[in-house]
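With one protein chain withheld, the remaining protein chains of the complex are depicted in position.
And now, chain A:
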Amino acid sequence: MGYSTKIMDYPKSIWIVIHREADITRSIFESQRMAQSLGFDHGRAQMIATAVSELARNIIKYAQKGKIIITPLNERRRSGIEIICQDTGPGIPNVDQAMEDYFSSSGTLGLGLPGVKRMMDEFEITSIVNQGTKVIIRKWL
């Protein structure tokens, strides 16, 4: 019995389908809650939630719909949080350019993706034109 309750207590990964504004709010809330339950302090949980908010907004803005998967990470020596943001949108033709400060294809400030990278410990982006974009971010405790 003790074993089963332990599984219940441990947070599982959460899938959120993103296709309207309310889903952004939900992904912000869920990522912040997950981060705090894993032991991140309030300020760091807010930063993780901000990163998720930025990526969720990008999904709606460029791809209209996609999904966000929030997963708790538990390795032998360290634990953390991983967030995967995936869409099947137009893709980014030049990823290196998109990662530069002050570059934007849509007339905004263009500090979103580099900002997210600075906020997290690990940042991976893969994008294929006309197939979609996948961003994986991780932060360790």
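Just so we're on the same page, contacts are C-beta pairs under 8 Å (C-beta built on N, C-alpha and C of every residue); 3 or more make two chains touch, one makes a residue touch a chain; residues count from 1.
Following the convention adopted for this analysis, contacts and distances are computed from a predicted model.
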Practice item. Write down which listed name, "STAS domain-containing protein", "Large ribosomal subunit protein bL32", "Electron transfer flavoprotein subunit beta" or "Y-family DNA polymerase", is the UniProt protein name of the chain that is not shown. Key: "STAS domain-containing protein"
Study note, to complete from the structure: Cross-chain touch to the chain not pictured, restricted to A:49, A:63 or A:84, is A:49
Study note, to complete from the structure: Touch assignment to the omitted chain, from A:72, A:90 or A:112, lands on A:112
Review point. Tell me, which residues in chain A touch the chain that this view leaves out?
Key: 21, 24-25, 28, 32, 42-47, 49-51, 53-54, 57, 101, 108-109, 111-112, 114-115, 118-119
